[in-house]
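First comes the structure, then the notes that go with it.
As you look at this complex, bear in mind that one protein chain is not there, while each of the others sits in place.
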Amino acid sequence: MTTPVKNPETQVKRPDESLFKRLTRQQLFIPVAALVLLVLFNLIADPSFFAVSMKENSLGNPVLSGNMISVLDNASELVILAIGMTLVTASSGGQDISVGATMTIAGSVILRMVCGGQVTADTMQMNLFLAVFIGIVVTAFFGAFNGALVAYFNIQPMVATLIMYTAGRSIAAWINNNQLPIINDVAFKYAGTFLPGIPVPTPIFITILMIVIFWLVLKFTNLGLYTQSVGINPNSSRLNGINPKLVKLLTYVILGVCVAVAGYIRISRSGSINYSRNAENIEMDAILAVALGGNALSGGKFNIYGSILGAYVIQFLTTTLYKYEVPSTALPAYKAVVVILLVVLSAPVVREKLASIKKAPAKAVKEVA
Amino acid sequence: MQEGAVLEMRGICKYFPGVRALQDVDFTLREGEIHALMGENGAGKSTLIKVLTGVYPKDGGEVHIKGVEGAAVIRSPQDAQNAGISTVYQEITLCPNLTVAENMYIGRTKGSVTNWKAMNTGAGKILESLGIPASPKQQLGSCSIAVQQMVAIARAVDMECKVLILDEPTSSLDEQEVIKLFGLMRDLRSKGVGIIFVTHFLEQVYEVCDRITVLRDGQLVGEYVIEDLPRVQLVSKMLGKELDDMADIKGESGGTAIDQEGAPVLEAQGLCSSAGIKPFDFSIRKGEVNGFTGLLGSGRSECVRAIFGADHVTSGSVKMDGKSVKIKKPLDAMKCGIGYLPEDRKGDGIVGDLSVRENIILAYQVMKGFFHPISRAQAEAFADNYIQLLEIKTASSDTPIKSLSGGNQQKCILARWLLTDPKYLILDEPTRGIDIGTKIEIQKLVLRLAEKGTSVTFISSEIDEMLRTCSRLLVMRDRKLVGQLSGEDLTQTKIMATIAGGDEE
Partner (left out) sequence: MKMKKVLGLTLAAALALSLAACGGNNNPPANNNPSSAGGTSSGTNTPDPAPTTGGELITVGVINNDPNESGYRTANDAAMRATFTEANGYKATFYNNNDAAQQIATAQQMVQDEVDFLLLSPASTTGWDTVLKDAQAAGTQVILFDRMLEADESMYAAAVVSDMPAEGKTAVDWLAAQGLSEYNIIHIQGHMGSDAQLGRTGALDEKVAAEANWNYVAQQTADWDEATARTIVQSVIDSKKPFNVIYAENNGMARGAVAALDAAGITHGKDGDVIVMGFDSDKWAFEAVLEGSWNYMGLCNPLQADTVDGIIKDLMAGKAPAQKIIYTPEQGFDCDTLTQADVDTYGT
C-alpha cells in the first residue's frame, strides 16, 4: 500500500475557545458545578457543616461523625444503584423503575435467611455471606426478568419494570409471610453501621469496593464499548458481531446485583424491614443521579463516574435540607426545584447559550480596547 | 390544458440547500390512465409527488387540475385532497385498531355526531363496488396487508379523487395480492381515474401501465407510451446511458489476480433469507472481485446480507475454502473471515456517538472477545494508522464519527473491516453519497485488496464503477438472480439487457 501521507487536517485545534466554553462542554460540568454550589452555600451559611469529630459509639468503637460523613454514608445505596442504572440506561435507552421494590425483595430474602423464618432472631441462622449471595441471586433473577421483557419482547423499559414496581413489595412481604422480621445480631449490622475498631461507616467501604469492581470490569472487559454501541445503534452493533439483546439483558442482571448490595446495606442499617416504606422512591433518585451525571436518559454514551457524582450531589442536597430543618414532607418539593434547575442547566440548548453569553462580554472588552 | 388531461405540471422546480432536486419538470396525467413514474433513487420521483401533494412548497412552475380554474394552489396535503388528489403510501398510514369503515371516514365526518349506520352502509357500498373482500365493521388490523392497501385506495376513491397516487404499493405484497391490486387499479382506470404508479418493479410497470415518465437527476428524461419503450430502453434512460454511444470501459486490473485453482473462498448454494429473495447460488475465488447488480430493490443487498448472516437465513449451505460452515449471525461470518460494509451507512454502519477510534476497532474488538479488550494505546495506534492510510479527515481519533463527512465515515467503516484482515470483504454501495475523489480512492483500494489476495464483492448503483472493478457480475431482477456476466459479456449493453429482462432479444 502507499506510504502514509501526513494529513494537514487531521489535527484541528480550536485555540480561540474560552476556558469557560470548554468547561461547560465537559460532561461532568453540571454535577461538579452543583457540588461546588452546595459546598459554597454551606460554607457561607454555616461552616460547621463540614466539621467532623471523633466519637465513641454505643459499642465502644471510636467512630467519625459529622454531616460530611453522613452524606458519604447515606449516599451509599444510591451510588450503587446509580452505577447499575447507568448501564441499563445506556444499553436500553430507558430506566428500571422497580429498583426500590426489588431492593425490598433482596432485603426480605436476606432477612428471611438470617432469621431462619423466625420473626425475631438474636443470632444469625445462616452464614451472612451465603444469605447475601442468595439475595444477589434472587434480584439478579428479577433483573433478568426485566431485561428479558425489554430485550426479547421489546417492551419499553419503564413499562416492563412497572410489573416489578407494582408486584415487588407484595413479593417481598410474601417471602416473609407478611411478618416484619427483626435480627438483633450485632454482626448483621456491621455492613450498615460500623465494623468494630473502624471509625468509618462500613457502607462507605462497600461503595468504594463496588466502584472499584466496576472500574475493573469496565477496564478489563468490553462492557462499556458493547453497552454504548448497543445503546447508540443496535443495528450496527449486530452487524459487528455483538448480540444487542444479550447485552441489554446483561445490564439488567448487573443492575439486579447492584440492587441486592444496596438492599443489603439498607436493611443492615437497622436489622429490620418495612415492605411498603423500604427504599421508597429511591428509583427516582437513582434515575436523577444518572441524569445529573450528564448521561442522556435516551441511552448511548455514558459516564459512570458522572452518575456516581450525581448520586452524591443528591445526598448532599438532602442532608443540607435536613440540616436547615426543611420538613421532610416538603423535602421532595425543594428537591424538585433544584432538580429542575440542574436538568435545565444540563440541557444542551442551555449550555450552548451559557457558553455564548459568557463569550459576548469578552468580545465587547476587546472592541473597547 | 391538454384535451383529456386531469393533471398537468409545468416547469416544476424544487431546490434544497445545495441540491436542485427538480429542474423544470413537466408531467401530464390523462383521464383513465395508469402512468408509471420511473427513475433511480434520487431521480426526484418522491420530491415530485411531495410537491404535488403539498408536502413541499414548489420553487417554480405551475400545476393545473381539471375542474380548477387557473393554476391550482396546493399548500398542504389537505389542499391536495380537496383538489381531488389522493395518495396511498408504501407504509399503511391507517389505524389498524379501528374498523374498515372508520378508517375510510376518519377525519371526514362533518360535525361532532357520527352516523355510524350511514357510515357502515356507505363504506359497504364502496367496498362492494370495488370488489374489495372486507366488511365495513371488521377491524382493519385483522385484514391482510393487501386488503389494508385496498382499503386505503377505497378511502381515496370515496373522496372522489381525480388523481390517485400509489407510492410503491406492491413492495410488501405477495404475487397473488399484487394481482388483486392490479385488478382494482384497472377497474379504477375504467372509471376514469388517473393513477400515478411509483414502483421499481419493471415487470409490474409493463403489466399494468399505459404510459411512463422517466426522471433522472431531477430532470425530465421523457414521457413515453408503453408500447414504444422496450425495457432495455427504459433501463438505459433511467441509468442515463444511451445504448448507441456506450463505450465498453474495461476495468484497469479487475480480476488479474484470481486464483483459479483450489476451492472457492466462499461457495453458497440455494441460499435464501427471511428478507424475501429467491434462493440463489454464489461463489467467489481468492483475489476475485465480483458484484451484484440490478435496479434498486432488486434484492442485491438482500443477497449479501444473507451471505453475511445479517438477515435470518432460511435455507441453503455455505462452504468456505471447501469446508462446510454454518453462518447464522454476523459474528459467525466474521469468524470465517468475512467483512461487510452495509448499504445504509447511518443506520447500519456507524455508531454515531462513538469516537472514530472506537468505530474503527469495533469489529476487531468484538472478534477478540468480551473479556479481551485491546488497550487504549493499541487502539489509538490502530486508529491513527488507518486514519493516515486511508487519509480520513478528522480532528482526532477521539472525535465522534457522526461529525465527519459521509466519505470519511465510510472510510472509517472500511478501516474497521480492514483491521480484521478479512479473507472476503463485502462492500454494499461503499461509494454512495460521497465525493468523486473518495469514490476513486475506494475503487482503487478494492483493486489493491484483490491483488493482495482478498476476495471482494462490490455493489454499486453505478454501472461504470462496477465495470471498472468487477471481473464478474451477478444480475438481480425482482429479487431473483437472473444471470451472470463475465469476460466478453461484461458490457453496459449486455448488463442493461439482463437487468431489464423480458424482451432483451
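As written, the chain order gives the labels A and B, with residue 1 at the start of each chain.
Criterion: a residue touches a chain if its C-beta (ideal position, glycine included) is under 8 Å from a C-beta of that chain, and two chains touch if they have at least 3 such contacts.
On a predicted model such as this, the values are computed, not experimentally measured, just so you know.
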{"item": "Touch partners, limited to displayed chains, of the chain removed from view", "value": "A"}
{"item": "Of A:Phe29, A:Phe145 or A:Phe316, the residue in touch with the unshown chain", "value": "A:Phe145"}
{"item": "Option touching the unshown chain, where A:Met124, A:Val137 or A:Ile182 are the choices", "value": "A:Ile182"}
{"item": "Selected residue (touches chain absent from view) among A:Cys115, A:Ala173 or A:Val338", "value": "A:Ala173"}
{"item": "Subunit A, residues in touch with the chain not shown (by the definition above)", "value": "48-49, 51, 55-59, 63, 65-67, 69-70, 74, 101, 120, 141-142, 144-145, 148-149, 152, 163-171, 173-174, 177-180, 182, 184, 193-194, 201, 266, 269-270, 272, 274-280, 318-319, 322-323, 325, 327-329"}
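Everything that follows uses one rule, which is that only the chains that are shown with their structure count from here on.
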{"item": "Rounded Å distance between subunit A and subunit B, as computed from the means of their C-alpha atoms", "value": "46"}
{"item": "Complex interface listing, subunit B residues touching subunit A", "value": "308, 310, 329-331, 334, 340, 342, 347-354, 358, 362-363, 365-367, 369-373, 385, 387-389, 391-396, 416, 448"}
{"item": "Interface residues, subunit A side, partner subunit B - complex", "value": "1-2, 4-7, 9-13, 219-223, 225-226, 228-229, 232-233, 235-243, 300-301"}
